[in-house]
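For reference, the structure discussed in these notes is given below.
One protein chain is absent from this view; the other protein chains keep their places.
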Amino acid sequence: MVYENPDGVKIGLEVHVQLNKLKTKLFCGCSTDYHNDEPNTHVCPVCLGLPGSLPVINERAVEFAIRIGLALSCEIVEQTQFHRKNYYYPDLPKGFQTTQYDYPIASKGKVIIEGEDGERVIRITRAHMEEDPGRLQHIGTIEKSKGTLINYNRSGMTLIEIVSEPDMRSPKEARRYLDKLRSILDYLDVFNGDLEGAMRVDANVSVFGGERVEIKNISSFKGAERALLYEIMRQKNHVRRGGEIVMETRHFDEARGVTISMRTKEAEHDYRYFPEPDLVPLRVAERAPEIQKALPELPDARRERFLRQYEMSNMHARALTNEIKVADFYEDVAGKVNPKDAAVWVADILRGELNYRDLGIDAFAAKDIVTIIELVTENRITEQSGVEVIRTILDHGGKPQDIVKDKGLLKVEDDIVAKAVKEAIAENPEAVTDYLGGKEKSLNFVVGKVMQKTKGRADAREVRERLVKDLNDQS
Amino acid sequence: MITKEEVEHVGWLARIRIDETKSDAYAGKLNSVLDYFGQLDKVDTEDVPPTYHVMDIVNVFRKDEVTESMPQDAVLSNTEYRKEGNFKTPKII
Partner (left out) sequence: MVTWTDISGIKQKIAESSAEEVTASYLEKIGKSCINGFVRTWDRALEVAKAIDAGDQEGPLAGVPIAIKDNISTTGLSTTCSSKILQGYVPPYDAHVIGKLRDAGAVILGKTNMDEFAMGTSTESSYYGATLNPWDTDRVPGGSSGGSAAVVAAGEAPVSLGSDTGGSVRCPAAFCGVVGLKPTYGCISRYGLISYANSLEQIGPLATCVADIAALMDVIAGHDHRDSTSINRENNYSEALKDDVNGLKIGVPEEYFGEGIDEGVEKAVWDAIGKYEDMGASWKKISMPHTKYALASYYIIAMSEASSNLARFDGTRYGFRADGDNWHVMASNTRAEGFGDEVKRRILLGTYALSAGYHDRYYLKALKVRTLVKQDFDRALSEVDVLMGPTMPTPAFKIGEKIDDPLSLYLADVNTVPVNLAGVPSISVPCGFSEGMPVGLQIIGKHFDENTIIRAAYSFEQNTAHHTRRPREVV
């Protein structure tokens, strides 16, 4: 089935990724670990833009950027340099942003996503490095604000801006692209996507081959999908009513789920790019081969391997490799139980329960799912009970063994004990008679026999109680 | 020739308020300098690369090692416009 793209939708995305796994900022030694700290406590003359301060590039930031470029199948530029992008905004302490311009560190790459009609290649135009501005907080709403507060802790954090070609044909494909990008970045261990502001999205979208409209201020992947759905609808309606789409920038109002035009004098720009005189050129291509060698296995490669090595379904392989943590978790489990069982339990059951609760794989211990899979495959609990154990752990905590016992889920075990008790009674008539005749101690002998039969797995006290009950019923 | 309108536009780009009454005077002074700059048009620079950096050095890096940041009161010490550890400015738009 081929996707027709009836409205001629073309979506391109610009994704800003904050490399928060670096220890320090892009141009100064301030720590990146500011997320829980007081405002303006992770700043120095450089990232505060004090007069006379000068930038020096973080070498690891460049390595991370090359790593990302290679993972996106990009070409790494021979020589690059930083430029100044000049514009005025209070979050920009130098009055310009230090960024890359005509020689981005990486360009001409691709990302493969699951598109509307099968695999689809999304071309990457470029990926470049730049510094993050500070953070603004409006006193009141942005329109009716009484003032603005500025915290420069974020100022100077390393960003990689990944720009795609307009190759996505629906908000769903845009979402898939974002998920895939996040997946790749997670694998590269260059950022923690859970931290606030770790990934920020600007989108551009056009319909029916018209002008493209840029949407800014999208703060989540879900938001990106919603903003695009709204904007496509708006453009279609506008065209249907005979209107013409003009090239403009719109602001996404997350609360109302709408995009708003931002045609103000403040938004008019002429960035006057020129090379940053305080930073010297970087000859980086020579570093690429070594970084390429050290590149970890990426999601697509891992999926291929899972298919081969564990003989699982394509759907499972995809589900298990999207997130590096899930993939690692799976391989941990698959090393201890049958990998196919592990695939079903991790991909279908456990992930379903986690998603339902909005939890990550971190919320569950691999050894617990191993125990549950063993209990089920040894026929000691039912599959349904296994699911119940997972839910109980997630909702109330506890260990699988205890939960099974507390909830009496060991149906099979009960039968074994019951059977062993019956057998022991039948096989030891003398001891039974002695007991019924008043020799309490004879019961111990029968208990011992039951324990022998159950290889010690039964609980001695339970066995005694059951014997007493059975014998009493008999007599 | 830079026009009065261009002076006002450039003034906005550079965030320097230019009173309308003065933009003519500005244009006059700027034009005499721009005229002088115009003499570069005569220089043949075909195939001449631009010199962005006069010294031929590349790859100057810093290790990813944390250095001490400034205490908050030092960060804010040069302004009276602050609130709860933040800088405070008028609203943006």
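As written, the chain order gives the labels A and B, with residue 1 at the start of each chain.
By definition in this document, a residue touches a chain if its C-beta (ideal position, glycine included) is under 8 Å from a C-beta of that chain, and two chains touch if they have at least 3 such contacts.
As the structure is a computational prediction, the values presented were derived from the model and not from experiment.
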- line: From A:Thr148, A:Ser170, A:Ser183 or A:Ser206, the answer for touching the chain not displayed is A:Thr148
Query: Of the residues listed, A:Asp270, A:Glu286 or A:Asp362, which one is in contact with the missing chain?
result: A:Asp270
Statement: Where subunit B meets the left-out chain, the residues are 2, 6-7, 10-18, 26, 29-30, 32-34, 36-37, 39-41, 43, 45, 48-55, 57, 60, 62, 70, 74-75, 77-79, 81, 87, 89-93
Field: Hidden partner chain, residues of subunit A it touches
entry: 45, 48-57, 84, 86, 88, 90, 93-96, 148, 150, 265-266, 270, 272, 274, 277-280
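As a working rule, only the chains that are shown with their structure count from here on.
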Query: How many angstrom lie between the CA centroids of subunit A and subunit B, rounded to a whole number?
result: 41
- prompt: Which part of subunit B faces subunit A closely enough to touch in the complex?
  reply: 12-13, 15, 52-53, 55, 57-72, 75-76, 83-93
Field: Of subunit A, residues touching subunit B in the complex
entry: 22-24, 28-31, 38-45, 48, 56-62, 79, 81, 88-90, 136-139, 142-143, 145-152, 264-266, 270, 272, 275, 277, 279-283
